[in-house]
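Note that one protein chain is taken out, while the other chains of the complex remain in position.
Moving on, here comes subunit A:
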Amino acid sequence: MSKILNNLNEALSAVKTGDTVLVGGFGLVGAPLTLIDGLTEKDVKDLTIVSNNLGESGKGLGILLNQNKIKKGIGSYFTSNRDVGDKYQKGEIELELLPQGTLAESMRAGGAGLGGYYTTTGVGTDLAKGKEEREIDGVKYIFEKAIRADVALIRAYKADTLGNLVYYKTARNFNPLMAMAAKTVIVEVDEIVEAGELDPEAIVTPFIYVDGIIKAQQVLTKKGVVNV
């Protein structure tokens, strides 16, 4: 069965009301812009979105936020979108702030079948409140739970027809980790090639993690986001 999807409806069919959805990207770099745009058109709500930031004001995930489709945000840097603070102040969104390395590692752990892990990051700070502390070889650690999700929406540079992925420069960021940590993984790519065309040594995400592939209709250029 081919993983190549023909349209956005098909690509987003796995996303249901109440789902936890991982969304790739560091700001707009490496964000699945086409899939996010599709999500703003889809009739879903009460989503828990796991992403480094919730877009920018009125851009990317910021649109979804303004549509009140996000119940909870889990990320490391909501500061990039001032609307998040306003919504939080009004009690319209729950937020869970994690150090950036913890956010990344929690998804890697989730994808690797672990329940969680101990980290030094955050020990003794406000972000450690309520978290188990444990001393290992004389060093204090806190326990961080793994993150798993219903759906991951990610972006890669090229996919082959099997779903093997390669990335482009700093657009990689959280995407390979998110590919590991969700039941259904949908990737948008700049280019789809035949299986065998990607160098096996260069493949970053093996096809085993990937469920669906769609060609990107929106790309980030020097002039901003454009339709292709």
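Simple rule for what comes next: a contact is a pair of C-beta atoms (placed from the backbone, for glycine too) under 8 Å apart; a residue touches a chain by one contact, two chains touch by 3 or more; residues count from 1.
Definition applied: contacts and distances are computed from a predicted model.
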item	value
Protein that the absent chain corresponds to, by UniProt name, given "TldD protein", "ABC transporter ATP-binding protein", "Aspartyl/glutamyl-tRNA(Asn/Gln) amidotransferase subunit C" or "3-oxoacid CoA-transferase subunit B"	"3-oxoacid CoA-transferase subunit B"
Absent-chain contact - pick from A:20, A:34, A:48 or A:173	A:173
Identified contact with the non-displayed chain, of A:34, A:48, A:76 or A:164	A:76
Contact residue for the chain not shown (choose from A:62, A:122, A:163 or A:212)	A:122
Contact footprint on subunit A, counting only the chain that is left out	26-27, 29-30, 52, 76-80, 84-85, 88-89, 95, 97-105, 107-108, 119-127, 140, 167-177, 204, 220-222
